[in-house]
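Omission of a single protein chain aside, the complex is shown with its protein chains in their original locations.
Letters A and B mark the chains as written, and numbering starts fresh at 1 in each.
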Amino acid sequence: MNNGKEQILSAQLMFSVGCFIQSSTLLTSFIADVAGNEAWIAVIASYGLSMLLVRMYVKLAKLYPGKSIVQISEAVFGPVLGKILSCFYIWFFFSLAILNTSDVGFFVNNFIMPETPKMAILLMFIFVCAWAVRRGVETIMRYGQLFLIMGFSVVGLFCILLFKDMSFDNLMPVFAMPVMKYVQSIHIVTIIPFCEILAFTMVFPYVKDQEKIGRSLYIGMTLGAIHLLVVVLRDISVLGPVYTHVTAPSFQVTRLINIGNVITRMEFFYEVAVNILIFFKVSVLLFAAVLAVAQTFHIKSYRSLVIPIAVLVICISMAPFISAAESGFWGSNIAPFYSAFFEIILPFFTLIAALIRSMIPEEGEAGLK
Amino acid sequence: MKNRFRRITGVAVAALILVGLTGCWNSRELNTLAIVMGIGFDQANDLEEVEITAQVVKTKGIKGGKNGGGSSQEEAFINFTEIGTGSFDIIREFTHVSSRKLYFTHNQIIVIGENLARSGIRNTLDMLSRNHEARMNVYMLVAKGSAKDVLNLKPELGEVPAMEIAQLMEAQKNTSHTPDTFFYEVTFSLVSKTAAFVIPTVEIGDSAGRKVLIVSGSAVFKTDKMVGELNEKETRGLLWVTDDIGSGIIEIAVQGVTAELEIIRSNCKITPEIGADGSVKIKLKITEESDFGSQTGSVNLLTMENIQRMEEAQAQEIRKEIEMVLEKTRTLNADIFGFGEALHRKYPHQWESMEAEWNEIFKALDVEIEVETKINSIGRIDQPNYPSKE
């Protein structure tokens, strides 16, 4: 029985983080365009880099237990500057929610139902996300476990079914590209799937065991990274040279499954899985945005803010870009820098300021000695 | 409370109306679809134009359920033909003659006429790569003659020619004289700079006075134009190298008698090597297992020495087939084996300089073939049906 305040167990946080990263399997087309057949190297390398970056968030959480990043920036920088930083975070989560929703709209519109107007698709999607957020963060985090297992089983199933189509030779030429491409692809993979975990820093106040936050984040990230690696490897080994050409490699790969003419046309499972996973991601992002607004402006309950923000998300995600080409360009070239500002630079400065703050009385004491 | 009741009623009414909205957007009832089973591309008289033939199933003619009883006289398919310049445009033009919109997701085969194949297929196939209805694991065939005739031929065993051809393709695994090429494999090769590919050929032939479709041999494509053909043995030689052998029969002669061996499985390893002087050598290592099928003559071939002789003869036969196809492709200058790709994988840096001159390098390529064979099971009898010599 809860006492009015919702509580999340550390296991739920761990699985939710993994599920969040799983939802990025649609976005592999960005990496594919840049890294080509060597995307898997980029995934492994950026996993290592992200572990270091996530340490930042964990350290912040340890310095200010039970506070979300918005509250931390207010505590560290004072009311005025803190509020300005919080507004940045609000905008960041909001924009991520918009981008992901438009991704879903693009996917459903292009592959499943071409003639349906985007408004209908997005309306239903956001309705369900807003409803989940209104029900509380506990509800969303509970399903992280279930969806993670579902994601793994779907990917595992497809790997088994596609085994005869995989040719590992396609992975082979390694380190044959110019170095800048590697740097760029590692940058993309670090920022887009992995460091968007910043949204979970908004969830920290609700976690029951504050000491286990670090462990949950790391293990969750590892699970998500494994999934991403398996997906990328599978796609490259099946599609080979066409990997860079297709718009949604994971989806095209599932269309190739054909075992004995009986097990065929399995993309239904993939479509359902993608819908569910991105629903999870957008719910978390929406929750982060709504909670950030509530905490910045000291509103008691975030429930009443859900509907206005959801409506705004629908309106803007109808057409965030002028064309699909611009969306691709954004993903490969601009998004890494844009997101890096919010995900890396801001928390970094917050951390430095927090460390300085915590050291100032110590300096006084050390001076006494 | 009254307001809430009104709200719920409003929602219920809206839901009921939704039922009537079943004509909305993407929904199409099954009886408004023209299910396309096969597409044929031909070159029209005017070189710029393409003639597309779409084979549509008439569901009333398919024997299934209750409707099949009396309509066995009706044909189960109908072919629509249109001529035009752009593929997508031509397919939409079909709506002028077909009452239902064509539906491509169940398409089984793509047949390309010989003339069109010789002048390049890349542009015609672009639409099929992009359209989300077209699937990538569709069989591709080159018709000797025109694709329209191939698609028009009424099948003997089945009901729809396209399905018949698809099943024919699946049956080719038993002789391995034809590759089965899927659309996505063709796309792979179209994308790479040096690879060439083969597509099986189909022709209308005569058998006991009836016209039947014969699928055997393959057509060689370089970049996207057809440059030559391979006969059955040459095609099998290719399949030895690309590891696509299903099953098949090898005929050998040992000790004055002929024997037939059934191929069970085979594996080929391609190892490229670049020598110190920059010369390129390809090593092929083939391991194969087979079963003893039949023999003529009275000499018992199932003795230890004879089995060894048979294995050597088998290896010789395989080597011969591969050398046949190597020679043919050298004259055609088409790297259908994927040697270029193998070099690229192993020596990525040297490949960058070799890529531009691959045509010349390929002509003078030194290929070393090593074959290892094994004969496994021997059947139910271990001596030929001759009276035993005392």
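One rule holds for everything that comes next: a residue touches a chain if its C-beta (ideal position, glycine included) is under 8 Å from a C-beta of that chain, and two chains touch if they have at least 3 such contacts.
By our rule, contacts and distances are computed from a predicted model.
Student: Between "Phosphoribosylformylglycinamidine synthase subunit PurS", "Aspartate carbamoyltransferase regulatory chain", "Spore germination protein KA" or "Electron transfer flavoprotein beta subunit", which matches the UniProt record of the unshown chain?
Tutor: "Spore germination protein KA"
Student: Could you run through the displayed chains and say which ones the absent chain touches?
Tutor: The chain that is not shown touches these displayed chains: A, B.
Student: Would you mind spotting which of A:Phe20, A:Tyr143 or A:Tyr302 touches the chain that isn't drawn?
Tutor: A:Tyr143
Student: Which of A:Val58, A:Ile112, A:Met172 or A:Met318 touches the chain that is not shown?
Tutor: Answering carefully, the residue with contact to the hidden chain is A:Ile112.
Student: Can you tell me which of B:Asn31, B:Asn45, B:Ser99 or B:Ser353 touches the chain that was removed from the display?
Tutor: B:Asn31
Student: From the listed residues B:Arg92, B:His106, B:Lys173 or B:Lys346, report the one that touches the chain absent from this view.
Tutor: Result: among the candidates, B:His106 touches the missing chain.
Student: In the full complex, which residues of subunit B touch the absent chain?
Tutor: Touch set of subunit B with respect to the missing chain: 3, 15, 18-19, 21-24, 26-31, 33, 35, 57, 59-60, 62, 64-67, 103, 105-106, 108, 133, 135, 163.
Student: May I ask you to list the residues on subunit A that touch the chain which is not drawn?
Tutor: The missing chain touches subunit A at positions 1-2, 4, 9, 11-12, 108, 112-113, 116, 120-121, 124-125, 128, 131-132, 135-136, 138-139, 142-143, 145-146, 261-262, 264-265, 267-268, 271-272, 275-276, 279.
Here is the rule we use: only the chains that are shown with their structure count from here on.
Student: How big is the gap, in whole Å, between where the Cα atoms of subunit A centre and where those of subunit B centre?
Tutor: Comparing mean C-alpha positions, subunit B is 42 Å from subunit A.
Student: Which bits of subunit B are touching subunit A when the two form their complex?
Tutor: Subunit B reaches subunit A through residues 24-26, 132, 135-137, 184, 187-188, 191-192, 341-342, 344-346, 348-349.
Student: Looking at the complex, which residues from subunit A come into contact with subunit B?
Tutor: Subunit A reaches subunit B through residues 110-111, 113-117, 120, 169, 172-176, 239-242, 245, 252, 255-256, 258.
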